[in-house]
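The next block holds one structure in the form of structure tokens; read it before the comments.
Omission of a single protein chain aside, the complex is shown with its protein chains in their original locations.
In this document, chain identifiers A, B and C correspond to the written order of the chains, with residue numbering beginning at 1 in each.
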Amino acid sequence: MELIVLRDGEEHRVAIEPGDKGSVVRIGERTYLVDRVPTSGTVRSLVIEGRQFEVSVRPNSGGRYQVGLPGAIEEVEVLDPLTYLAEKGGAREASRGPRTVTAYMPGRVVALLVEEGQEVESGDGLVVLEAMKMENEIRAETAGVVRKILVSEGQAVEGGDPLFEIG
Amino acid sequence: MELIVLRDGEEHRVAIEPGDKGSVVRIGERTYLVDRVPTSGTVRSLVIEGRQFEVSVRPNSGGRYQVGLPGAIEEVEVLDPLTYLAEKGGAREASRGPRTVTAYMPGRVVALLVEEGQEVESGDGLVVLEAMKMENEIRAETAGVVRKILVSEGQAVEGGDPLFEIG
Amino acid sequence: MKPFRKVLVANRGEIAVRVIRGLRELGIRSAVIYSDADRQGLPVMLADEAYRIGPAPSRESYLRAGAIVELAAEIEADAIHPGYGFLAENADFARLCREAEIKFIGPSPEAIAEMGSKIESRRMMIEAGVPVVPGGQDTLPTVEEAAAFAEELGYPVLLKAIAGGGGKGMRVVHTAEDLPGAYRAARSESGASFGEDSVYLEKFIEQPRHVEIQILGDEHGRVVSLGERECSLQRRHQKVVEEAPSPVVDRELRRRMGEAAVTAAVAAGYTNAGTVEFLLDQDGEFYFLEMNTRLQVEHPVTEMVTGLDLVRAQLEIAQGGEIGPEMEGIQPRGHAIEVRLYAEDPYRGFVPSPGRIERLRWPEGPGVRNDCGVYEGSEVPIHYDPMLGKLIVWAQSREQAMDRLARALAEIRIEGIRTTVPLFAALLEDADFRAGRLDIGMLDRKLAAGELQPGHELELADLPLIAAALEHAERQARYSAVPAAGGGRRPRWRQASRRESLRRGPWS
Partner (left out) sequence: MKPFRKVLVANRGEIAVRVIRGLRELGIRSAVIYSDADRQGLPVMLADEAYRIGPAPSRESYLRAGAIVELAAEIEADAIHPGYGFLAENADFARLCREAEIKFIGPSPEAIAEMGSKIESRRMMIEAGVPVVPGGQDTLPTVEEAAAFAEELGYPVLLKAIAGGGGKGMRVVHTAEDLPGAYRAARSESGASFGEDSVYLEKFIEQPRHVEIQILGDEHGRVVSLGERECSLQRRHQKVVEEAPSPVVDRELRRRMGEAAVTAAVAAGYTNAGTVEFLLDQDGEFYFLEMNTRLQVEHPVTEMVTGLDLVRAQLEIAQGGEIGPEMEGIQPRGHAIEVRLYAEDPYRGFVPSPGRIERLRWPEGPGVRNDCGVYEGSEVPIHYDPMLGKLIVWAQSREQAMDRLARALAEIRIEGIRTTVPLFAALLEDADFRAGRLDIGMLDRKLAAGELQPGHELELADLPLIAAALEHAERQARYSAVPAAGGGRRPRWRQASRRESLRRGPWS
């Protein structure tokens, strides 16, 4: 099986062949013989030529996986090559449209710092969220114009909720 | 809702009425106001007039539930009253037929201590199972005649597997 | 004093769990309050009794002093343990308890009130002869007076606005030449900010450590010091890592700081567990900072090096027990380190990370203690302090304790929310931390300089790719078409249900 794995914006071609002693996984020039067993819940033990790794793999929507490693959590996206090529074309299109800024934590909107139509620079504060007794500012990651404000002051939001469209 | 709960062979009539502050549960003369919330997996926290109990309730087949309590595990059976009455009639019938002796743990049959047709008393050894480096004798719980031997020496058995029919 | 049969724990999270454990070990029935956000919390699950106190916001639940005391009376609790935070240092609450004849497990309302006032407690300490940061809150109307006082104190000094706060109107002055300029700047900034331009002077303590002394006082007049804790590792004035003993406190300094702490506590008529916080400068001089009139978050490091159980001691003292002579002059044995596990994302500026804990594995084994208030599957609510709990290790030496902590951190798995675990792993590789070179600004400086970045170097860089790709492949296989069954991409479970219906027959 051939797959594309996206990690930190980089794409990796990964080939998997099931075998007797585990799966043979090829990533670029590198080949790994992987003995993988589920242990409990989302946890798997991977033994790769003697080296043992305990990882937790949690599927999110759309082929994204959260991989829990010792001391870190990474998110990667797995796609089949055809879907990937199709999406890649679409994505270029999409990147020209407005981007949505989402809440990266649940909280309450304490203050809106911008208005619709306002131009913002990357790093400008957009909104102050209060969560767990602390106030946190959400800033613009790219420059643009605030197209739409989707929340109002005092409103409670969940992590992932859209807050603004900036384009 | 009216239910019959069987515990240690005794039957209890349990009536449940959902309410604002929890369910009202009546068992015989006793009434409890129960605030019950699931916490994680099979675990529930029951607050009954201030007293808090953390229990785990694991459904087995046929209305049987394993209830994990602090320091103990109990098994009870829950039936709706009509089913119970119907089964009660049938059960009387069934108790006249042969009973099946099952393995209450997985293991290997080391020695058969009885033959088909042999009469056994309650407490007589029937079979020696080896499990976890120790040998354990399974004994007859009631007197009767060994109708059928369902395993042979050397055979591996799982917990719950039938070993004998005694009638 | 009659022995307690039931105690109400007026708190939540890990400290409620800690107190419930202490109560159970003494055979005392535990009751706990909970807000709507905490009905499924670990304290409720471990307590003998649990009572709703209100909706999620603290003001409507854990801060309802009157309702809590009423509840205690209603359920016939003999005493209330306030934990830390919420009402723990609220003199009015302690007074309400006294009026309702419910024992407040802590000092008297008077001692709480006196120690709660910075000005009052500083005055009391000066009177009792406990060293405070030299200086005075008398205003200095002229630059000449300021210069004379600065000379008296010795440079460096700190100019502070009487009306001040938030660093405004504050100037560090290193030499006499710099004083006139700094004096003018401080006054004008202060005037502009607060409409009041009076300033005063304090000795400036350079890169001090935060070292605190745990004390215990019984109700028979005996007060003992149980040694120090080093709490210099703070992020924005919030303690993050604590240890005992301090890497720089020797037996003699411990004795002197302990005596000062006991003097402070005696001056306040203090009873039960308390902590006297000091700044310790680079020359080994220490200065009273404040007194915390309650059990501290970091009490376990003291427990682990002294072998004492401070919650047990609190309960025994509150029941009229006496402090035994074995607590006198106690010396630490081995070394303990505590790290506070916060639901914050150290990769993203420590933004809070509430949510459901999808996976939780604590470290176990030798020398590891887990004091936590959460479990796998529990929700970390948005309404309260983001501390999940604490991981504490003990070993024979500081070096071994750090090695053990690294091992324990490698065993921990918390998924679903982000935590400060990666920060601690990075800290254990920091040369200054390893060497015990700590001061209260160190952590903020290092973070500002981009150090301690929780960079994880994977032994196998491709691991996340391999793990995710195999997972994906397995899921594809599980749900993918079975070619013989018609060639479509029919998931296996749909096939199974089709077989099921075939077996039943269309007439079923």
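Here is the rule we use: a contact is a pair of C-beta atoms (placed from the backbone, for glycine too) under 8 Å apart; a residue touches a chain by one contact, two chains touch by 3 or more.
Because the structure is a prediction, the values reported are computed rather than measured.
Within the full complex, the chain left out of the display contacts the shown chains A, B, C.
Checked against the full complex, the candidates C:R340, C:R404, C:R418 or C:K446 give a single residue touching the omitted chain, namely C:R404.
Residues of chain A that touch the chain left out of view are 37-41, 43, 45, 47, 50-52, 54. Where chain B meets the omitted chain, the residues involved are 1, 3, 5, 7, 12, 14, 16, 23, 25, 27, 30, 32, 34, 36, 41-44, 46, 48, 51, 53, 55-59, 63, 65-74, 76, 78, 104-107, 131-134, 136, 159.
In the full complex, chain C touches the omitted chain through residues 17-18, 21-22, 24-27, 46, 300, 303, 307-309, 311-312, 333-334, 361-362, 364-372, 375, 395-396, 400, 403-404, 406-407, 410-411.
What we mean here is this: only the chains that are shown with their structure count from here on.
In terms of C-beta pairs in contact, A-C outnumbers the other of A-C and B-C. In this assembly, the C-alpha centroid of chain B lies 48 Å from the C-alpha centroid of chain C. Note on chain placement: the centre of chain A and the centre of chain C lie 32 Å apart, centres being C-alpha means.
For chain C, the set of residues touching two or more other chains is empty.
For chain B, residues touching at least two other chains: there are none.
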